[in-house]
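Omission of a single protein chain aside, the complex is shown with its protein chains in their original locations.
And then chain A:
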Amino acid sequence: MQKTTFQSKSRVSNLSPGTTFTGKWNRNPYQIIKKLGNGANGTVYLVATRLGERAIKIGENKMSLTSEVNVLKHFSSLGQHTLCPVLLDVDDLEIAGETYPFFCMEYLHGDSLLSFTRKKGQEWVPILLVQLLGDLDRFHQAGWVFGDLKPDNIIVTGPPMRVRLFDVGGTTKMGRSIKEYTEFYDRGYWGLGDRKADVGYDLFAVAMMFIETVYPHRFQKASQKKQHLDDLMEKVTSASSLRPYKKVIYRALTGKYSDAQWMKKEIMTVIEKGSTSQAVSSKRRSRPVSGRSNGIKEKKKPSYRTELALTGSFLFLSSILYLVGQII
């Protein structure tokens, strides 16, 4: 599923540490510290600038980064900095007579979603997804769909732990066709919808990431013309940590959620329930896989204790965040 397998490596995909250069238009100096990785449209490096450590992405050809820059600019102008990295500079780099575009952004330090949850434990998954869904909802409200949503494009920074989306190369205006995608997270690949940018497209990818946290080796779909949905739901039912979220995952896979907020609320409800009554969830294990809404009754059960605990921890976290903000 790698996109770049056969593409020729360009000069800028392997700059050695210590390389220095100055932007062609804005004349800002940069020094490469190390390579951070390869994106779909370019290579990301950690660099030293006058203002400290930043990340830059260098594109392979003239136009490759332009739409990404457009998206980053758009969100910077909205003042919604936490949705994607803050854009700091857009310029060209000239090497041996060739011109390559690049942009400089804030350096997000942390683990990718999967390596984080593998280190810290599965219980982090629903919580991080709740954060993610909140961010996605703001994306959607602004009229955009993230598109190429996958664990590689999500970094967990902190403490306090916070998911941050960073590769916005696939971000597409709502109603258009998705610019970039990765098959495993693409509902078109699983035969469960088209590639039109809508809310459901992102939420499908969230459900697939949820499943992937338990099945680390991205499995492939079975041979043609099979019931992919049944296969996926079978994987969900046979994993104990996913089973409580069966209904949520099913709804996301079948495009039942009209907004991210709704899915977020339902995940939160399951988190609450899980912490109050383990017994209920284990009783429901034996029920067959279906779209019928199980456990609506349980939802109405009051659970003040967890709500209190959640509110408390939220207040605690936000005060820490505020303090950190003050210090910076």
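Brief remarks follow.
In this text, a contact is a pair of C-beta atoms (placed from the backbone, for glycine too) under 8 Å apart; a residue touches a chain by one contact, two chains touch by 3 or more; residues count from 1.
Keep in mind that, in the parts below, contacts and distances are computed from a predicted model.
Among the names given as "Anti-sigma factor RsiW", "ABC transporter ATP-binding protein", "Carboxyltransferase domain-containing protein" or "VWA domain-containing protein", UniProt records the absent chain under the name "VWA domain-containing protein".
Of the options A:196, A:218 or A:235, the residue whose C-beta touches the omitted chain is A:196.
For the chain missing from the display, the contacting residue among A:99, A:238 or A:258 is A:99, taking the whole complex into account.
Panel shows chain A; residues 1-3, 5-6, 25, 62-63, 66-67, 69-70, 73, 90-92, 99, 101, 175-178, 183, 188-189, 194-196, 224 of it touch the chain omitted from the view.
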